[in-house]
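Just dropping this structure here.
Excluded from the complex is one protein chain; the other protein chains are retained at their positions.
Chain lettering (A, B and C) follows the sequence in which the chains are written, and residue indices restart at 1 in each chain.
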């Protein structure tokens, strides 16, 4: 099987879908002539021309509006937001319009739109350029939310997202773009709503997604060396959640850790913890530990950024807490403690 | 003690703080000449003049920006968003700027700003005008989030919010504006971060806030008649959370129900459930049940809107599930089941 | 235009007027909930533009759109049923006053976020060009929407890309309680559009025939040359912003002056003077329309409410 980079897999998914369906087009800032700020759309202009690969002004709200409006009349836009942080300027079109038009019209409309964007930290981009917004989108009925952790899923999930008849928020991560993996050349898809058990284990279930899958797998390896068998679940879809797979796993392991790069409060981790104690309350032998970024705006300085984000060591620590081994608590500084540090 | 309406209590809080501190001013759409879309700012123009009570164009992003920018140089804006739904257009100024400027500047700046807005459903305003966004704001470090359920707290909390040196999102509810209660005339405040135990009880703890406090109290009464003693906690502050008070209560009752008007996914309820199983895992005799609005855009039709929102009956049902009495499950249709209903 | 067309347009204005007056009554009776924004006084703008469109063109409005839906041929029954929150409503009772959709008739809503329809209109215009179509989009919005960022971003991109969208600002002088000169640095709305190199036109929105003439011209050019047009139609709403509006911000004199310029009265006078019809015809139309509105109310009243199951339908496709 050919090996390719995450961003090439995304690129291939768009190419294949654009070849398949003339209604699919790509739009965003710097997606065409510049070949994409992160080169995800590289070469699309050359293959499909400027009508289907569209550079825009820096006008996020209308970029999303073009997507929603053109989807109202049957096109299938793939909208790139240069980073998810800028999508905040487009939320009215995405949330107040894209997510609600089908329902408000009594089912007359559907909005087959994908909004793709990298999110997250790791490049020292500072507070305004390092956010994770999955929980905001997960909160909203009418949207679907997807997050690919590797090239294979990136291609398969993006193809499913493009074929889906609903607005899908497709989350990528800048730190993943150049990571490599096997990607079949054939026309496969990865269904939305199905998690991937990346590693089986009997002792603890770790539930994670997107950029955190890497450190989680590394932690699982390290723990295996200590005889601790971790089951790792890559959610892949955040809305809908594959609650069955997660539930079945914790019913087996009786212990869970959720790992997210996002801030903790009202995040995806919180939702998973809530869901699990609705579906598997009686099965837990220990509390679910939540490994998230520290509850602060992302700092620029490299060492501060590093220490703000979950890493292998923090994940190992959380697993050990869950199984009652020696560990450092709290897992993270609480919001309330951070607030006490005021002058 | 004088009896007044919720909106009059808010109005009084602004008056007192504007008299106290010339840096406090009120700005928003229709807050001055029109006397406020919901009459919360009634009479302020007459008392303080157009310099301190400022009508704006319909430009939410710059309205919030005026707030943040003027707070950067020491004013204390009280910004009214006509409803929270329109604040979505201002999120970049609130979240990317207001919430982060102190941190990004290494502590040089502080943003003593209040953003007030009604949120929620109940008036048949439809999907674009009935949203609850507390979880989006709770997610963001740098912000504080407050929600007053009654006139006394409305006045006391708003005064604390205005005196706070951070950006505070102050959530109100259209259905509460004309509700009445006792409000002292003296200059009292209700501190941020302190929940209110509105009713003591040994059997179950119900954690709620804002508009849901009413139906929760009614449910508690009804349950008392059946010999079920419910402890009711009105959070009042959502960020920070008064986790001690909640934890102490569930350590006593061993059972909890969270009630929110918002959608469930990644909501305040999810966060509380996550926090509680971090702080009180061993104390629970039953899963925490989550009573939220159905996971759909808010419909216009009166009967649909009613059946989408939590009410006394749903709360009673959830309490009964928690204590093992006969009850209807699931509490709510799951996101995944709703998604299956597609053509 | 021939006699039939002229009378047809007049009749539409009468229908909208009577429909809206009835909606106001039904609201007071508690049959309608939420916000209700009536189109009374502005009928000539919606009728003038929409009557000039082809069936395959698109119309998108804001939250003051009942009249525009009716002008587009949506049955008053289904519009009234929507206001009553019934399953037979155009949006199955889920949209309400602010969210009327009839996609078959290319009536694309019904949008409650001020300015929110303008990017959507650009998106529909983009799709038309993408498919080398020759339809146009007519997008209605108010003078208050002009100060939203969406206005700016939409007009720039529509001009830059040559989108066949006619942006029609219904300038009724107030955004809720705020007079335009208190909200806009430049109260002449059409000037706000000129800095995008979009051809603009200002028209008396109380004069149906003037509006129609402007509409024909704007639509012809947008269709042929694939570029946007901007029209400012000066008009006035005879009722409050919504049923909740205390209405302190306008003088009785001002309202009275504008009522003298009632677009229906003006068109009626024109038709009679030019011998297109007689007072008898006027009465006949009034009767007909009264019956049509009464029928709409009956239909709405007797229609079934949506069921609990409907609550969960159509969240996802």
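Methods note: contacts are C-beta pairs under 8 Å (C-beta built on N, C-alpha and C of every residue); 3 or more make two chains touch, one makes a residue touch a chain.
Only a predicted model underlies this, so the values are computations on that prediction, with no experimental measurement involved.
Only one residue from C:29, C:185 or C:280 touches the chain missing from this view: C:185.
Across the entire complex, the residue among C:25, C:197 or C:302 in touch with the chain not shown is C:197. In the complete complex, the residue from C:18, C:111 or C:152 that touches the missing chain is C:152.
The chain not shown here is touched by just one of A:46, A:178 or A:307, and that residue is A:307.
Looking at B:66, B:127 or B:146, the residue that reaches the missing chain in the full complex is B:66.
Considering the complete assembly, subunit B touches the hidden chain via residues 25, 51-52, 56-57, 59, 61-62, 64-75, 92-93, 96-97, 101-112, 141-142, 144, 165-166.
In the full complex, subunit A contacts the hidden chain through residues 29-30, 33-34, 37, 55-61, 85-86, 89, 123-129, 294-297, 299-304, 307-308, 333, 337-339, 341-343. For subunit C, the residues touching the absent chain in the complete assembly are 147-153, 155-157, 159-160, 182-186, 191-198.
What we mean here is this: only the chains that are shown with their structure count from here on.
Taken as a graph of touching chains, this assembly is fully connected, with contact between every pair of chains. Greatest Cα centroid separation from subunit C: this falls to A. Among the chains present, the centre nearest to the common Cα mean is that of B.
For the pair subunit A and subunit B, the distance between C-alpha centroids works out to 28 Å.
Our note on geometry: subunit B versus subunit C, Cα centroid distance of 36 Å, whole angstroms. Within subunit C, contacts with two or more other chains are made by residues 91, 93-95, 99, 111, 113, 116, 149, 313, 315-317. Looking at subunit A, residues 92, 96, 103-104, 107, 141-142, 165 sit in touch with two or more other chains.
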